Every structure is written in structure tokens, then in C-alpha cells.
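Before I ask anything, here is the structure I am working with.
With one protein chain removed, the remaining protein chains of the complex are shown where they sit.
Read from first to last, the chains carry the letters A, B, C, D and E; within each, the first residue is number 1.
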């Protein structure tokens, strides 16, 4: 099966992104494809490059990067939701005249069309949120 | 009266921070003092310097900065919650070896002791959250 | 928000259903759901909207947000027709629990029982709930 | 987390009550509430904890988070005594609704009726609910 | 005065208002804000619960949140008082303490 995942909540505050991560790992272990993970609403906050979680806790952003790298998952951060919440890549930062950018490598910023496309192309589009 | 406000949710996703802002404005208009606003949980995300909300929408981060400046409100971002979620000032960024920082001017990072202190020193400590 | 037509793709038409269960303004889900609906329509997909539980309040007439400093986005529901989004369904039981009738709603909708909505949901390719 | 004693102040003792109404792990509130409790105790304030509604699950025995990739923080409730946090109250009705008894809980608590809890709450200087 | 309780959740979606009412002492006040305002309306499945609580507790509703959601004073349960944000501030000052039911 070809899966798309939609993540609507940020790291640590809600379990949604953790559940999605465990699901993705299990799907891959079972031989399925995770085609795209789309970060929407507060979900865009998972893409921050600036988090320093406690040593004995999970690092959500990095776990996703590793999983995506090893399994060729397309990780897309919604541009409109990201702009509202202060997540920028280098291009956006320049375009908006901001002094820096904070999207971690491995995540890319794009439009909601990427979510719709996932809905069209995937066998299943699953939502994880609050 | 001397007020302390605790804000537990981020910008746009929940109305909590908007309600707190309207409350703070009204309290000041009535001659009360807003001593401190403490940003905890996802509330730390309100302090981002990188947000670009739509032109026809409110700018939550800047509204607070302006209100705080004009009325001498101490705006404190919880360091532990901020580290988990990717909010850093210049000092923290250097200490953690991060490539940039994203706390807007007007907000300061400190410990939870500042919340307890607000509870002790203020006549009322109000919580706005989800 | 990026323009819907920018990343439009050609391809198959799938049935997308959006289940709106949350009230507006208290959280951002209603607003950001609407953005996905518009993009999905721009991709020429078959779009249905369901308003149930507190989601029925999204299309309540007479919303006036002047006092809370947030944008009144309810006129956008009226604009859906222009995007060829014409399948709007409302859960009868949710209306009744809230003492509302069709006359209270700002768009033309079809009021259905839960059994009818369940049949409709069962017939979809993608179901998204915000 | 900064060490509690770093920003300790001398001053009056106030009665702080923490009302815990959310289950652990699904959201971060239980964990981050516990961090405030510890700091408040370090400030030598009079601390009470109430577990009601799904908050009673925070102190359920036998939590094992190995399967969800999150840290089991429930042992911290046992450590509260060492911080002189000894006033733990549980809502009787919430326990009963969930089919739980005192034996299911990992710390010693006082089980109270809602009327008794209401009296206790009424007697506080600061009430925080996470 | 006794405590002020604030409720910001819809009574149709969550148990928050129930919990608040069950712990609000006689003579205390409940202010409905944000999505909590739906609890102040007459003719809903939550109306009876609020009406009967009104024998012990005074209910207020935040007008700006009411209007944002397309509701007006006419739709309120009789006896519920409308306040604006300044009225909200007054309530917090007049009551001895405030508890936010989140």
C-alpha cells in the first residue's frame, strides 16, 4: 500500500505526531510505502531545527528526518500554516525579510496542493491530530 | 489589582492567547497592572520572531510586544518548554550550538520560578489555555 | 496562501469528504479546513462538506468578530459555490441538539440523518476531519 | 529544566492548588504541570495537588511506555514526598466513573467528594489547572 | 466574594462545564468564554443543566465571544448576564480567586 500521512499537531504537546511516527515505522516494516508526510496546522512546528529536547526524551524532529532519509519519505510543511506560526526556510526568510530561518534539513515547504495530491495518489491518507 | 497571566497555547491554533490579550488590554484600560505574562507549554510559540501572518489577520506576537512596551509588562518564556519546541534566544542558541535564534525582542527566556513568583506577587494569576 | 492553480496537477478524480466537527474561532481548524477545501476543489476533485457536532456553528448566520480581534471568515462559505463546491451536508441531530434550524445557516445545505451521512461517508475515497 | 534553587526567592507563603484533569501521554499537560509543582515546592509554598476527571489516570499504577517511545514519568509522583509535596487529593466520583479504587494508584492520596474538594479549592490563593 | 470559574469549552464537545458545575460552590460565579458560550444558550440539550445550576451559581457570558459565534443576547437563558472584556476584568477583581477550567 501507498500511504500519505497528515499531521496536525506540534511536537510534545499532543501525542499525534508520535502516533504517526510509530505508524510510519510499522508500515515500512511491513513493506508498505510511506509516500508523503504533510505537516499542517501546528504540525508545522515539528519541522523546527532549533529544538533541544531533554536528553532522556525523544527527539521528534530528528526521528522523522532519519526515517524519511532511510525510506525516501517526502516531508512537506504547509507554507500558509508555517508562515502564521514562524517556520521559515532560507528562501522564505529572504523573501519575507526575516533575519534567519529555522526549518530543519529534510523538510520542504510547499502548498496545500501537496496534501491534495497525496490524497489522490495514495491508497490511504491518514490523519493524526487532536 | 496586580495581574499575572499564564498562556499555555500557541498562536492561531487556539483562541487562548487572543483572549489573554483582550483581557490584558481591558485590565490596563481599567487602571490595573499587568505585572507579568508567562508563556508555557505551546504558549512559548507566541514569542517567535519569524511569523508572517496573512495581511488581513492579526499579528499576535507584535501585538503583545507593543502592549508590553507601552505598559511595562514583563513577558517571560519558559526555558524548558521553549527548548522542547524550538524557541531560542541568542544566548541559548550559542550555548546549544544552534545556527540561529528566533525569540522576538520584548520576550525574555527564564525558568518556571518566574511563574511561581507571579503567583506569589500578583493579586490574581489567570490561566488561558486549551 | 499560495494560489491554488500554481501546483495543480492533472489526474484522476477522487471523492474527498471534509468532516467539520469544531466550532469556529475557539480553534483554527475550521478556518484551515476551509483552505484545504478550496484547494481540493481547484484540483477538480469531487468535494463534499459535512457539518456535524459543533461544526454546524461554522455556518451560523450573523457572526460578528469585531469584539475578539479575529477575522470573520464565514463569508467564505458563501463563496464555495463559485469554486463548484456544492455538496454541503448538515447533521440533523447536531442541529436539533443545539436548537438550530436550517434558517439559522448562512448557506444552502442538505440536512441528513446520521444514517444517511454514514452511507455518504462510506462511499468516499478520502475522508478528512479537522 | 533550570534547577529549582537557582531563582528561589524569599517571601510570603501562598496556597497553590494544581488541578490535574487530563490523562498522561495523550497531551503534555500532565508532565509539564508536574514541573511547575516541583518548582512551586522549591519556593516553599503550600502546595496541593488534585487529580480529577481523566487526571486520576496520571497516578495509575503499572504505566509502561516502552511501546510508544515516550518517557514514563509516573515515578516522579512517588518522588513528590521528597519535595515536601504531601497534599494529594483524588476526586472520588472520577475514580468511580472509571472503575478505579485507591489500590490502583501509585501514591498515597486522600479521596474526597466534590463538595470537599470545592471547599479546599475555595480556600486557595492560586489555582492552576493544566 | 467567592470564586470565579471560567469555562472555555463547548458543553457539547467536552465534560468541562459539567466538572466545573459539580465543583462550583453555592454563591460562586461561572463565566463562559470562547467556545464555552454555547452553554449559555436557551433551547439546546445543555440548557437544562445550566438552568438548574443557576439556583446556586451566577452565570456570566462574554459578549464578544457570543457575537463572534453569531449569537445575541436574545438567545441567552434568562438571567445570564453579558459582560465585555472590561466586565471580565471586573469579575476577576471582585471575586477572591479565579479558576480556569481548561
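The rule we apply is simple: a contact is a pair of C-beta atoms (placed from the backbone, for glycine too) under 8 Å apart; a residue touches a chain by one contact, two chains touch by 3 or more.
Here the structure is a predicted model, which is why all the values come from computation and not from measurement.
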Of C:19, C:41, C:70 or C:85, the residue in touch with the unshown chain: C:19
Chain C residues that touch the omitted chain in the full complex: 19, 21, 52-53, 93, 114, 117-119, 121-122, 124-127, 129-130
Residues in chain A touching the chain absent from view: 1, 3, 8, 15-16, 19, 22-23, 25-27, 29-30, 32, 123-124, 126-130
Where the missing chain touches chain E, by residue: 12-15
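To be clear about the criterion, only the chains that are shown with their structure count from here on.
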Required steps from chain B to chain D (each step between touching chains, minimum): 1
Chain with minimal offset from the mean of all protein Cα atoms: B
Distance-maximising chain from chain A - centres being C-alpha averages: E
Relative to chain C, chain with the most remote C-alpha centre: D
Interface hub residues of chain A, defined as touching at least two other chains: 12-13, 41, 54, 57, 80
For chain E, residues contacting two or more additional chains: 8, 34-35, 64-65, 84-85, 97-98, 100, 102
Chain-chain contacts as defined at top: A-B, A-C, A-D, B-C, B-D, B-E, C-E, D-E
